[in-house]
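Questions regarding the structure given below will be posed in turn.
Other chains of the complex are left out, but the ones given are in their true place.
Letters A and B mark the chains as written, and numbering starts fresh at 1 in each.
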């Protein structure tokens, strides 16, 4: 009798809880609060926060693979089998086995998986979502397709020079990589080059891009990187204005830009195709992200497949967002997230946004020096993407300087250029570091 | 996958290496970004010029397509919506 009550009690989360999980559940709860009450990128942070809570439910192992669950709960016999499959004779702690597993090849993984499944362990639901949505790399691509189907390149086509602003703003990405390397050099942190590159992409201010790169270069940091990317995207209205004001004069901010020309349907149809061809010629490693992005945009602009385009920007992107968010939440595990590295990622992410903003504004000022047509430097900050938030910020700060000056449409150019820019940067990272 | 030219260094991974590697990344990266977007600016401007010069006003083609497609795309819900909306409205006009 008593030992059965004991069994029941031992199956409770209260009994199995470890402090790290409690902390992670609290952090996930904070994300939910920020998303629901403060409107921080709710479409992503609600699923991420909720997924984070589920992933840290003690004893449920929803974010674990069958093998990981076996390591945690298996009987000594099963563990012995697993150790044997790992070619380990003697071992004092399971962590030894886990480490051996993490460093072993695919064949060994399959062998242990078979043992775990035979022993009745199963992959957690969130693990399955992560495996299908992110590990495969598919979900970010599908979301990029949907974003492409929602993007209007008209303002960009009306003023192609704004692409340079989208280029300059990517300085935040690479400067952050340097920063992460510097922290490692100073011994504050221990980031590999791949990790540094993945952290830098936070400066791209583009969620799917950051998740895609992190899943390829630093899966262990994916949770922290995604959380930091989406949080700072939500904080853009707080982060950018002071920097923009500091780097510009009153009269620069008041510059009125010339009305954008009307862009023809045909130009809009040809743009995604040209962009894809350039990607193919210059940077094949950016092809998955930018290819799907162009595909979505072509579906929209061609006007002949509206039912596909509508689905891509509604049912399909919504479904994918739900599972992408839960999958990111699955990466909010205590052992990965409650690490000094996360502090580094959060601080570096902030730096990345600031640097990108500054680079965009300064680039705009430089272009004003060289070109004849006036450019309001405030639209430079929109080059970090964070669509459409950053463009709205440019507009708002502009109105402070000149209540008649509506910069929104002008800022949309660098804004979407920033999406392209960071996808290009992502391709470079994967090509040079991956 | 493709030519990762830091492999060797990467495997050694001395603090100083990562610093100059990421510096190189900064240089090559920003370089490629600017080259890529510069070419894109040229290609886009060229395309716009060609369109404006040789094939202006393709608008006519669009209105021809749009009405047909969407109606198919949103068919079920919308037709019901119209029906209901109109009844609804008649009802409250009485």
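Simple rule for what comes next: contacts are C-beta pairs under 8 Å (C-beta built on N, C-alpha and C of every residue); 3 or more make two chains touch, one makes a residue touch a chain.
Computed from a predicted structure; not experimentally measured.
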item: Stoichiometry of the full complex in this file, given that only one copy per chain type appears; value: A x3, B x3
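Heads up, the rule we're going with is that only the chains that are shown with their structure count from here on.
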item: Centroid distance [mean C-alpha coordinates] between chain B and chain A, Å; value: 18
item: Of chain B, residues touching chain A in the complex; value: 1-6, 10, 13, 15-16, 18-19, 21-23, 25-26, 28-30, 32-41, 43-45, 47-48, 51-52, 55-59, 61-62, 65-66, 69-70, 72-74
item: Touching residues on chain A, where the partner in the complex is chain B; value: 156-157, 160-161, 163-164, 166-167, 170-171, 173-175, 177-178, 180-182, 184-185, 187, 191-193, 196-197, 263-267, 270-271, 274-275, 278, 282-285, 303-307, 310, 417, 420-421, 424-425, 428-434
